[in-house]
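Only one protein chain is missing from this complex, and each of the others stays in its spot.
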Amino acid sequence: MGWIGEAVDSVKSLRIRQVLSQAVSLGMIVTSALIIWKGLMCVTGSESPVVVVLSGSMEPGFKRGDILFLHMSKDPIRAGEIVVFNVDVHERQDTEDVDVLTKGTAVVCPILELVYLSDIFLQHISRRDTFYPSEVRIGMKPNLKEMKPKKTTGDNNMGDDRPLYAHSQLWLQRHHIMGRAVGFLPYVGWVTIIMTEKPIIKYLLIGALGLLVITSKE
Amino acid sequence: MDWQGQKLAEQLMQILLVGFAVVAFATGYALGSFQTMLLVFASGVVITTLITVPNWPLFNQHPLNWLDPSEAEKHPKPHVANSSSKKKTNKK
């Protein structure tokens, strides 16, 4: 009987060891991905060094599903550079209310880098997007009272022979900008887009991978 | 697919793909066309798939000669005093 117990024990320990080693290798994959991501963050100085283009507003340059590599250096942003920025909906609502904006920007140091966007660009902005800054002015905070009428009188301004670009302004500040685009890779980002838009596919994929891990013994 | 066939298939795959990549890059660069490069490489991948993935008879030229079971009974292994075989018999 001792023989059998020994054999069972050895088999059991083998199982546990296998499971453990699988868990460790899975952990290795996850952590190495994390290390690469954080390493890229350190090297590029951008909070999110690789982004997927989500909207078609930059076509035909960048299409939906392309991948951009970002770099964020200390150099000031200049007009014409391709930058990726984050605007959350909350802040965009704030910009319509000048008082709230005043509170929000009060902490920022006097020299700001400001970029302003036109109305047409704004329509394309989902939560995150790329664009070419069309204007850069460096100096003190704009006079907010002066900005207010510009924001609300879009239609009136169209009347007097001005180009189409008017007037709902959004002021971007340094902290909105995630980095300027330095590299480009087409189509690869579709994987993420599909996964976020159709979560079923994501679960199916995860399920299939899990099944593979369970069934394959090698 | 036998052992030697597997080795052959793997080597063929690597050599063919690298070769096609070199050819693709050279033609693409020479013609100044990125699309040509991609097309050449894609066709290379298809060709390599056709050559190395199916189980062609080429990969089965060195079959393992298994002993007939009756042969094995006639010639019992001389030193099978391993623990594994013992355990198996014990279990039974």
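Chains here go by letter, A and B, matching the order in which they are written, and residues are numbered from 1 within each.
The working rule: a contact is a pair of C-beta atoms (placed from the backbone, for glycine too) under 8 Å apart; a residue touches a chain by one contact, two chains touch by 3 or more.
FYI, contacts and distances are computed from a predicted model.
Colleague: Choose one: "Signal peptidase complex subunit 3", "Large ribosomal subunit protein bL21m", "Trafficking protein particle complex subunit" or "Cyclin domain-containing protein". The correct choice is the protein name in UniProt for the chain not shown.
Modeller: The UniProt record for the chain left out of view names it "Signal peptidase complex subunit 3".
Colleague: I'd like the shown chains that the missing chain touches, ordered by label.
Modeller: Result: the unshown chain touches A, B.
Colleague: From the list A:16, A:33 or A:185, which touches the chain that is not on show?
Modeller: Touches the omitted chain: A:185.
Colleague: Could I get the residues of chain B that touch the absent chain, sorted low to high?
Modeller: Here the touching residues of chain B are 1, 6-7, 9-10, 13-14, 17-18, 21, 24-25, 28-29, 31-34, 37, 41, 45, 48-49, 52-55.
Colleague: Considering the whole complex rather than only what is displayed, give the residues of chain A touching the chain that is not shown.
Modeller: 60-62, 78-82, 118, 132, 134-143, 146, 149, 160, 162-163, 165-166, 181-186
We take it that only the chains that are shown with their structure count from here on.
Colleague: Can you check how far apart chain A and chain B are, centre to centre, with Cα atoms defining each centre and the answer in Å?
Modeller: 43
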